[in-house]
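The other protein chains are all here in position, but one chain of the complex has been omitted.
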Amino acid sequence: MTAIRVSLHQNGSIRQGDVALIDAWRADSEDKLWVDIQQPEREILEPLLEERFGFHELAAEDSLSLNTLPKYDAFPNYDFFIFRAVDVNLHVHGAQTYKLAAFLGRNFLFTVHREAMAAIDNICNRLPQDARLLMNGPDFLLYSIVDQMVDAHFPLLERIEEFVDDLQEQIFKDAHASQLDEVLHLKRDINILRRQSLPQRELLNQISRGDAQFIQKQHLIYFRDVYDHMFRISETIDVERDMMSGTMEAYLSAVANRTNEIMKVLTIFSAIMLPLTLIAGVYGMNFANEPELHWHFGYWYALGLMAVTAIFMLFWFRRRGWIGHRDAPPRPRI
Amino acid sequence: MTAIRVSLHQNGSIRQGDVALIDAWRADSEDKLWVDIQQPEREILEPLLEERFGFHELAAEDSLSLNTLPKYDAFPNYDFFIFRAVDVNLHVHGAQTYKLAAFLGRNFLFTVHREAMAAIDNICNRLPQDARLLMNGPDFLLYSIVDQMVDAHFPLLERIEEFVDDLQEQIFKDAHASQLDEVLHLKRDINILRRQSLPQRELLNQISRGDAQFIQKQHLIYFRDVYDHMFRISETIDVERDMMSGTMEAYLSAVANRTNEIMKVLTIFSAIMLPLTLIAGVYGMNFANEPELHWHFGYWYALGLMAVTAIFMLFWFRRRGWIGHRDAPPRPRI
Amino acid sequence: MTAIRVSLHQNGSIRQGDVALIDAWRADSEDKLWVDIQQPEREILEPLLEERFGFHELAAEDSLSLNTLPKYDAFPNYDFFIFRAVDVNLHVHGAQTYKLAAFLGRNFLFTVHREAMAAIDNICNRLPQDARLLMNGPDFLLYSIVDQMVDAHFPLLERIEEFVDDLQEQIFKDAHASQLDEVLHLKRDINILRRQSLPQRELLNQISRGDAQFIQKQHLIYFRDVYDHMFRISETIDVERDMMSGTMEAYLSAVANRTNEIMKVLTIFSAIMLPLTLIAGVYGMNFANEPELHWHFGYWYALGLMAVTAIFMLFWFRRRGWIGHRDAPPRPRI
Amino acid sequence: MTAIRVSLHQNGSIRQGDVALIDAWRADSEDKLWVDIQQPEREILEPLLEERFGFHELAAEDSLSLNTLPKYDAFPNYDFFIFRAVDVNLHVHGAQTYKLAAFLGRNFLFTVHREAMAAIDNICNRLPQDARLLMNGPDFLLYSIVDQMVDAHFPLLERIEEFVDDLQEQIFKDAHASQLDEVLHLKRDINILRRQSLPQRELLNQISRGDAQFIQKQHLIYFRDVYDHMFRISETIDVERDMMSGTMEAYLSAVANRTNEIMKVLTIFSAIMLPLTLIAGVYGMNFANEPELHWHFGYWYALGLMAVTAIFMLFWFRRRGWIGHRDAPPRPRI
Partner (left out) sequence: MTAIRVSLHQNGSIRQGDVALIDAWRADSEDKLWVDIQQPEREILEPLLEERFGFHELAAEDSLSLNTLPKYDAFPNYDFFIFRAVDVNLHVHGAQTYKLAAFLGRNFLFTVHREAMAAIDNICNRLPQDARLLMNGPDFLLYSIVDQMVDAHFPLLERIEEFVDDLQEQIFKDAHASQLDEVLHLKRDINILRRQSLPQRELLNQISRGDAQFIQKQHLIYFRDVYDHMFRISETIDVERDMMSGTMEAYLSAVANRTNEIMKVLTIFSAIMLPLTLIAGVYGMNFANEPELHWHFGYWYALGLMAVTAIFMLFWFRRRGWIGHRDAPPRPRI
């Protein structure tokens, strides 16, 4: 069900309440209004946004739809933004990203989102203690929210990095088909993350250059700071993308190595057995005149011949470096 | 056969009819005219477009030809556009994309297309009930058509995505040469889609920036919205392109894995048979003095020796992890 | 030997002749002159171009040299262009592309080319019947030539596409080393085509934007049309480039598949032979006390044991799906 | 513990000391001040930077945080820069890069960094002998520091290049799994280096274009020179990145070659043994009437037949080029 939280900065103090509190705010005053709408429903939102506040139907539509990418649209009396946040508890593959739509005017901010968002809850709870957040203007409030949303990428990216490191290590120890599955899924997650972070980075760049009309000049430097973080995030995503390619190569190489190792050992084994079988075959021939067959120790001689042959071949294979745990050659250090 | 549907907004009401209705429209009035031409034939189109309405021969030519890419040309009294739509029932590989040519003037819109298009039929049927579509001007009508054409990409892309997911899953279970064929075809479909969506995106960007002369300022935001959708579409196409590479890698890896698995099992099998054959060979030798041959239970001893050897080797192979259904090692979760 | 064809539009009619006809033309008149020079030789060209018409030595040099890429240079009294055409009868690998140099002034056009070019011959022959080509100005004549040159790419690209389709199909049926050779050569052809078409596209874009001084405003739309065709050509070349990568992957995969198939069948065959050989070995042992050897039907029993073993193994392999013509699993259709 | 070194150029001479020396400097004088802060602690830095000198809280924050990328921010009374330096003693994989934050005003420079930096120490020690460094203005001092930081990339890149050369040579001699590990790590190091050098290059480009307000016109050429060096560095990094791909390919190819070599030798060995075993089997058959068995030299004849077969096969394999140390074919030299 749609949940609406209203915060109002009036005469130097903060009041929080439900949708009824909006009536206490006047559009032409210096009072600052923040309306946060969670789980928006069309029947409730349309009368409020389009009819009462006169937001454009397309912007209202975008704040309801699911997949819109980060963007900025300027309207005569307000700026409209779409941002995207990530869920730091990303434990299922897929696009665990959330959308935040924001309508920013001279003295009001509307935020619309489907899921509960940590950044919003956090700011909402801090507001009564820290009136400065809203007193500085709704654009500073928007900065505070977006800043937290953007910074939430860092723990996620660190966990992906650790996970990839673990995966690579594991692959080097023991490659397994399920890892390939994991790699392909992770690659896709990172690609989706990347394609969402690029327009968000561009959007923040645009804002920090001063394109948005209701963001005050003295707050641009704050959005510039968020942009720098977002830039670093998209760089990290690119590094992780390169790491995934490396992991893929490592996997394929490890699988090939292991299978080849098995084939090699078994082929060597066969190659040792064959001459022994030949010796047995030679002394199983039925020639009337085959001297060894009549030697007293002929049988032991044949067994000895087999042993000598086997030992000689083992020795030769080891010398060529095909069997035995060869130590890695000493490597130059960088 | 060429089918011409004419809609006319005159004195606040909509009239629909065939080509004769054009005579009721005057170029210098505020009446709005929409002429939709399906399956255009040169003999019918040229007199109508070039002679009667004075459209440029090259534009008329482009509206007839097959493969033109999305573009915009400005002429003194009208704008000329080419858009491309996709067939949502794409069930055969190949470029199932349609072309829509549009001539947009101050108070008229001509749309020319070869195949029946759902977006056009839809709007044409809604028009009598919803006069607003044409009353707002022919540019708003064009927006309504293009909006539906662009949004028709989404179900197609979703079906491709589901199909690729199915394909990947199937490949992991049982790789088959026909899947490679499928992957190569799908890759090409996506590439063609991509190369058509990029100029369309660029075209919509151009329009939403206000480059087209007969699109009214207050409708730019609608085209901007269509552009955002087209942007998302081309991003999704890129994600799917990356997925196809992943599928290709998965296929190649699965084929290699399966063949290696077969080779491994059979090689192991051979490696177990060889020592047994050697034992049989040893006791098939014809030495005069070979004690075991005269033991009472010699034959059973030999068979036992074979059994022990086979069991020992199976045990050793299992211990090295070369046979048996090894459980996947526990994997860290992200 | 240098062949010079001169066409002159004077007083509303066309006259064609050899180099002597140039004398009938006056630079300050409204007469329009077209001089086409085939197989240019330095000794003939330099006096004509540099001395008589005062073209810059570098432009004259470029019209003689072999490999120049498409470009545009502005000179005070004329525009200098280099275009490239393709030979539609491309039957030998390699850069079968031709160069056309053009000097375009207010009322004259010089075209210089080494080989006979279909587009030039065609226009030259149509000229007496269709005086409009030259009457509209030498820039319209240039458009007519370039239009034909550009459109000649389409049949070539279609043939390449068909050829690649054939090649892919053939590869899926029966991969062969000569196909790899073909793929590598074709890849190079397409790369060369691509690198020539990109500057040509850029050149046509430049012209259609109105950069060239002697192309009349009302003819820009025609060059814009040629540019659109060139754009589509370079898009098609990119699609074909992607197809080549797919073909390469298909080839490598097909070769690997086929060799693996051979290895698999033969390995299975060996695996069936080995236990039979073991059975023969067991009953070839010389133990004094080996009961089966004295059974009346012992020999038939041994042969029967072999048959049973072979049938069992065949059955087991078939059940694991390693032999037999498995039908492809039913695939989901997109 | 935070270490603060202060240098002051006053009345033509240099004085160096600790934080107390700052009191001797007046903001509106022509005295030049350099404050270097190592291992910054928040409790010490905030009063100094934010309260006493009025630097913006975000800039102060950036000078403390760990991972910021190179950037430039303009503030009313000072320029704020972030640079990154590399550790020339890079002996452990990972991002051994350091951050330098700089506040540059009309007559002061603050440098903040966590680790000891060779470039800073160097300049600090040269300062008493070479007053010109500070006398020319704090921007020239900044140039001197950044110049040394950038040039420190060159020995690092040379060592990486040598290391990669060694690695490639070693791989060609004897491929080993640990080398793959090395390659993957090095690839990642180079990628991180690359992603840090690109914004640094862009930053230096920006500075050398004259964007920074407190860098004097006559010193721009010096920063242009640093930019040229940085450009060359990022080019070298790209070359090394290409080298890494080549190394990867060399590794995979070497591993495949070696395993194939082993398989080949052993398969050849088996192929020679098999006919010999067949001969032994033939003369081990128990036919009542098998003439060779009764020849006087039958046994020797059989052994001879084996020897001849083995020699013939060796000879045939050698002629087909499958065994023996074939010399490389003579190669054309470029």
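When the chains are written out, they are named A, B, C and D in that same order, and each has its own residue count from 1.
Here is the rule we use: a residue touches a chain if its C-beta (ideal position, glycine included) is under 8 Å from a C-beta of that chain, and two chains touch if they have at least 3 such contacts.
Owing to the predicted nature of the structure, the values given are computational and were not obtained by experimental measurement.
Shown chains touched by the hidden one, complex as a whole: C, D. Of the candidate positions A:Gly105, A:Gly246 or A:Gly284, contact with the unshown chain belongs to A:Gly284. Only one residue in the set C:Leu127, C:Met149 or C:Met285 touches the chain that does not appear here, and it is C:Met285. Of D:Leu58, D:Ala152, D:Ala177 or D:Met263, it is D:Met263 that touches the chain left out of the display.
The residue touching the chain not shown here, chosen from D:Phe172, D:Phe297 or D:Phe312, is D:Phe172. Within the entire complex, the positions of subunit C that touch the omitted partner chain are 56, 58, 61-62, 67-69, 71, 73, 75, 90-91, 159-160, 163, 166-167, 170, 174, 176-182, 184, 186-188, 191-192, 195, 199, 248, 251-252, 255-256, 259, 262-263, 266-267, 269-270, 273-274, 276-277, 280-281, 283-286, 290, 292-299, 302-303, 306.
Residues of subunit D in touch with the missing chain: 168, 172, 221-222, 224-225, 228, 231-232, 235, 238-239, 242-243, 246, 249-250, 253, 256-257, 260, 263-264, 267-268, 270-271, 274-275, 277-278, 281-282, 284-291, 322, 328-329, 331-334.
As a working rule, only the chains that are shown with their structure count from here on.
Hopping across touching chains, the smallest step count from subunit C to subunit D is 3.
Under half of the residue numbers at the subunit A-subunit D interface are used by both copies of the sequence. For this pair, subunit B with subunit D, the centres built from the Cα atoms lie 41 Å apart.
Measuring from the averaged C-alpha position of subunit A to that of subunit D gives a distance of 25 Å.
For subunit A, residues touching at least two other chains, in rising order: 256, 263, 267, 270, 274, 277, 281, 284-286, 290.
Because contacts link the chains only in sequence, without closing, their graph is best described as a line. By the definition of touch given earlier, these chain pairs are in contact: A-B, A-D, B-C.
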